[in-house]
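Omission of a single protein chain aside, the complex is shown with its protein chains in their original locations.
Chain lettering (A, B, C and D) follows the sequence in which the chains are written, and residue indices restart at 1 in each chain.
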Amino acid sequence: MSVTAENNPLVELKGVEKEFSKQGDSKKVLSGIDFDIRKGEVVSILGQSGCGKSTLLNLIGGFDSPTGGELFFDGKQVTKPSRRAIMLFQYYALLPWRTVLKNVELALEPEGLSKEESRERAIRYIKLVGLEKSMDQFPSELSGGMQQRVAIARALSIRPELILMDEPFAALDTFNRYYLQDELLRIQQQEGTNIILVTHDIDEAVYLSDRVFIMDANPGTVRKKITVKLPKPRDRAHSDFQYYRKWILDEFNFSYTQDQLDFNI
Amino acid sequence: MSVTAENNPLVELKGVEKEFSKQGDSKKVLSGIDFDIRKGEVVSILGQSGCGKSTLLNLIGGFDSPTGGELFFDGKQVTKPSRRAIMLFQYYALLPWRTVLKNVELALEPEGLSKEESRERAIRYIKLVGLEKSMDQFPSELSGGMQQRVAIARALSIRPELILMDEPFAALDTFNRYYLQDELLRIQQQEGTNIILVTHDIDEAVYLSDRVFIMDANPGTVRKKITVKLPKPRDRAHSDFQYYRKWILDEFNFSYTQDQLDFNI
Amino acid sequence: MQMKYLSTAFYVTAAFVLVITVWQLVIFIGDYPEALLPSPLMVFYGIITLIQDGTLFEHVRVSLFRFFTGYLSAVVVAIALGLVLGRMTKLWRVFEPIVQVLRPVAPVAWSPFIVLWFGIGNMPAIVIIFIAAFFPVLLSTVSAVKKIDKTYLKLAQNLEIKEMSLLYKIIFPAAFPFIANGLHIAVGTAWIFLVAGEMIGAQSGLGYLIVDSRNALDLDLVLAGIIFIGVLGLLLDKAVGLFEKWVGKQWGVQSN
Amino acid sequence: MQMKYLSTAFYVTAAFVLVITVWQLVIFIGDYPEALLPSPLMVFYGIITLIQDGTLFEHVRVSLFRFFTGYLSAVVVAIALGLVLGRMTKLWRVFEPIVQVLRPVAPVAWSPFIVLWFGIGNMPAIVIIFIAAFFPVLLSTVSAVKKIDKTYLKLAQNLEIKEMSLLYKIIFPAAFPFIANGLHIAVGTAWIFLVAGEMIGAQSGLGYLIVDSRNALDLDLVLAGIIFIGVLGLLLDKAVGLFEKWVGKQWGVQSN
Partner (left out) sequence: ATPVSGPDDNKNDVIRLGHLPITHAAPLYFTKEFEEEYLDGAEIELIRFGSWIELMDALNAGRIDGASVLFELAMKAKERGIGISAVALGHREGNAIMAAHDVESPADLAGETVAIPHTLSAHNLLLDEMLKREGMDYEDVNVVEMPPPEMPSALSEGRISSYIVAEPFGALGVTLDTGHVLHQSHEFCPNNCLCCALVLRDDFMEDSPELAEQFVKGYLDAGERAGEQTEESLAAHKNYLNVTDEALELSLDWISYDNLRIYETEYEFLRERLIEMGLADDPPSYEDFVDQSYFEEET
C-alpha cells in the first residue's frame, strides 16, 4: 500500500521546536521533540490542556512549520499538508450543505476518478463505517457519533498512510465513545493505517495505542514513551489494562503536585 | 442546618411522568420514576444521551412540572424553583460582565444581608473553592475548571439543602476533572450538602456517589439503583473501585446490543 | 397551525385598531385641517380610488420592477466582488477605505451625477437602489469570507483541493448563510431608498406617487403611498426572511 | 503597533491615489465640462475655500449636533421601550406589525407631517435622524431580550431574584452586546439620512451644503460635501465600532 522502504520510519521528528510570537512576545510551545513512528503503529499523545498536543499534530500534518529541528514524513521533509496524511478535526469538519455521500466524494475529487468509480469508492467506505442507510442525509441530521464516522470514512476513502486525530471522541458521551473506539480499532486493523491520536482520556490511550507518549507543558516536551504490550482488542476491566492505567495516572500525579494543579486549573 | 425531620426523605418522587407535546405529537420522556433521596446523600444518575436525565433534574429543581405522579422536596410538593435547591448549569451560567466576587454576591442579594455581611460570606465561599486570588477577575479570564469552581462557590454560599448538577465536569479535561471531583467531595463532606449529579461518566459516578441510578431510555425509567459501599475518598485504581465500574459497564452492555447502539449513535 | 394564524390575525387586527384610534385622536385633539393631516377615512377613500382606476397596480408593478432590477444586480455584483476581495486581503485593504467612505453617503447626494450618467426615468431609481443594496451586501460578503471556519480551509489544503473548486465548492457555500443575512439587511435599506430614487424624473411608481401627491398637496394619497410602501416592504422583508431561514435549514444551521 | 499604522497609512494612500486617478480618467475619457463633473483639483480648491472661510467647521458642527441629538434620543427611547416590549410578549405582538410597516418607509416620506408637527430648521433633521435610528435599535433590543440565554433566566428564578433586579442586573447587561451591535448598525443608517433631514428648511449643515450647492450648480462643493459626509460617517462608524469592541471585551465575548 505504501512505497516506503520497510526499514524507514513513517514519521520522524528530530529536535523539533515551535515558538509562537505575538506582538514582540515569543513563547516556546514545543521544545526538543524527538521520536519515530513505525509503519502500522497507533500512537497516542497524552497531556494536560495547553501542553502543545494540537500544535505538535499540526506540525506533523504540515499545517504549520517548526521553528527548529526537522520533521520527515516517509523520509521527506514535511512542508505542506498532503493527502498522504489526513487530519481528523475535532468537530469533524463536515460540510453541512453536503450529504454524507457528497462529503466523502469531495475528498475523492482530486484523484481524477470517473464519476462512477468515485461514487463506488465513497459508498464502500461509508459501508465500512456502517452508515449505508444515512448516505443521503445531511450532517445536521446525524448524531455526533455518526458525524465522526462520516469524517473517518472520508479520511479512509483517500487511503492515506497516516491519520492524525485531535481528540476525536471528546464531544461524544461515554457509550458512543466506547463504541466508536471499537469501530476504529476494527477498521485500523483491516486497513493497516497508521494513526496518531491526541487525547486527554487515559482509558482511550491505553485501549487504542501501541505506544503512549506523555507530554509535559511549558515548554511542551515528550517526557515518557510507554509501550502497551497487550493484545487487541483489550478488555477495559481487565487487571492488565488497569496496570497501564494506573501507571499513567501515577505518571501524572508524580509530576503535578496539588499546588501546581491549583495554579493551572 | 435543615428543618427537615430526620425521618423524612429530602426528595421524594412517586410515579413521576413527563410528556412533551409538540404540534399535536406527544412523546413520553419519563415514566414511573420512583425514588427517595435521604439527607446527606450524593446520588448519581447515569444514562445514555437523550434518556431524560436533564428532564428529570429540571423536574426536581422545579424548573418544569411533571405531567403525572408527585414530587416532594422536604415534604412539600415542588411547584417552582427555590433557593433551597440550587441547580449548577452545564455551562456554569456565570454572568460574564460581573467579577467572581460580584457573581457570588448576586446570589446573596435576596437574603437581605448588609453589604459587609454579604461580601464577607461571598469571600468565605470563594476561599473555600480556593479562588481568593481571582476574586476580581472576570469569568472570561478564568479556565473552565476555575469557572466551575465559581459556580460551586455561588451555589454553596446560599447554603442550600440540595445541589443539582447537570454534567458538571463534562467540558473539562481528565486532569481538571479528577481534581475538581476531589474538591467537590471535600467540600460536600465539610458542608453536608445533598447532591444529585447527572453524568455519563461511569468513573465519576462511582468515585463520587453513595448511590448510582441507572436509567433506560424511551421512555426514561430508573432501571437499577446501585449502592456503592466504599469509604471515601476512593482510589480510582483499586480493585474494589474496578468492581463497581465493571458492574455498571456490564449493566449497560447487557441492555445495549450492538444493533441497538448502531441505531442510536 | 390553524391556531397560530388565528392568533396572528388577532394581534394584527389589534394593531390596526390601535393605529386608527390614535390617528383619529390626534386629529381631534390637534384640530388639524384635513389638508394638513387627512383622516383615516379620507386615506381609505384615496386607496379605493387608486385601486379602482388601476393606477395603484401600475405603480406597484413599476416599483417592484425597479426594485428587483436594482437589488438583484447589486446582489450579483456585490457577491462576486466580495468573494474575490474577501480572499485577496491586500486588494481589500486598498478598496476598504474607499467603500467605507462611500457607504455613509446618501444615494440621493449622488443625484447630479446619476442624472449625468444614467439619465432619468427608470435608471436613476434602479441605480439608487443598486447603490443602497450594494454596500451592505459587499461588506457582509467580504466579512463572511473572512469569517469562514478555518478548519474548512485546512481541510481543503489537506485534501489538496484546487483554488477554483475551493471557491465555489467550499468558500461560497460556507459563507452563504452570512451572505444571506446581508441580503436580508440590504432588502430593507434598499427599499427605503425607493422613494428617493423615484424622485428623479420618474413618472410612475410608489415613490413617484408619494412625491407627485405631495406636489399636488394630496396628503391623503401621500399616506396611501406610505402605507403601500410599508406593507410591501414588510412583505419583501418576510420573503427574504423565509429565504434566509430556508438557507439556514439547508445549511444545517439550527435556528430557534 | 508602529508597523500596523504605517501599513494602514500605505493602503489608505493607495486607495486615495486610485480614486483620484480613476476620477481624472473618467473626466478625460468622457470629456465632461467642469460644471457637470468637477475635477479633483477643483474639489480640492472648493474644500480649501470652505475651510478658509470657516463655513465648513460651522456646517460640521451643526450637523454633528443634529445627528447626536436625534441619534442619542432615539437610542435612549428605543432601548427603554425595547427592554419592556421584549419582556411583554403579548404587547410586542400588537406593536410588531406597526413597527414592521413603519420601518421600511423612508423618513423623507413623512416630511409633510414632520413640518406640521416639528416646524423647520433643526427639528426636522433631528426627527428624521431619530426615525432612522429608532427602528433598528428598537428591533435589535427586542430581539436581544428575546435571545437572552435561557439559563440566565432560570438562574434568576433559582436565586429568587425579583423582576426589577432581573431587568437591570441581568436582562439589560445580558442583552447589551447585541444592543451595541444594533447601535452600530443604526449609526450608519441614521447618518445616511442627514442629507435628507437637512433638506427641510435647514440653513446650515453638511446636508444643506450639498443641497444648496447643487441648487447653485456648484458641483465641486457638492462633491466636497459628499467627501466630508463620507469621512465623518466613517469616523462615526469606527467610533461606535470601538465602543462595540469595548463592550464585547467588558462582557467577556471573545472577538477575533
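Just so we're on the same page, a contact is a pair of C-beta atoms (placed from the backbone, for glycine too) under 8 Å apart; a residue touches a chain by one contact, two chains touch by 3 or more.
Quick caveat, the model's predicted, so the values are computed rather than measured.
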item: Displayed chains contacting the withheld chain; value: C, D
item: Omitted-chain contact residue, chosen from C:I51, C:L72, C:L217 or C:L235; value: C:L217
item: Options D:A15, D:L159 or D:M199, residue touching the unrepresented chain; value: D:M199
item: Chain C residues that touch the omitted chain in the full complex; value: 33-36, 111-112, 115-117, 119-121, 199-203, 211-212, 214-217
item: Absent-chain interface as seen on chain D, which is shown; value: 33, 35-36, 62, 111-112, 115-116, 118-123, 199-204, 208, 211-212, 214-218
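Rule of thumb we're sticking to: only the chains that are shown with their structure count from here on.
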item: Chains touching both chain A and chain B; value: none
item: Shortest chain-hopping distance from chain A out to chain D; value: 2
item: Mean-CA-position distance for chain C and chain B (Å); value: 50
item: Centroid distance [mean C-alpha coordinates] between chain D and chain C, Å; value: 17
item: Category of the chain touch graph - line, ring, star, complete, other; value: ring
item: Contacting chain pairs - touch in the sense defined above; value: A-B, A-C, B-D, C-D
item: Contact set on chain C toward chain A in their complex; value: 149, 151-152, 154-155, 157-162, 165, 169-170, 173-174, 176, 250-254
item: Touch list for chain D against partner chain C, complex; value: 7-8, 11-12, 14-16, 18-19, 32, 36-37, 90, 93-98, 100-106, 108-110, 112-113, 116, 185, 188-189, 191-196, 210, 214, 219, 222, 225-227, 229-234, 236-237
item: Chain B residues within the chain A interface of the complex; value: 48-49, 130, 143, 145-146, 149, 173-176, 179-180, 200-202, 236-237, 239, 242, 245-246, 249, 252, 256, 261-262, 264-265
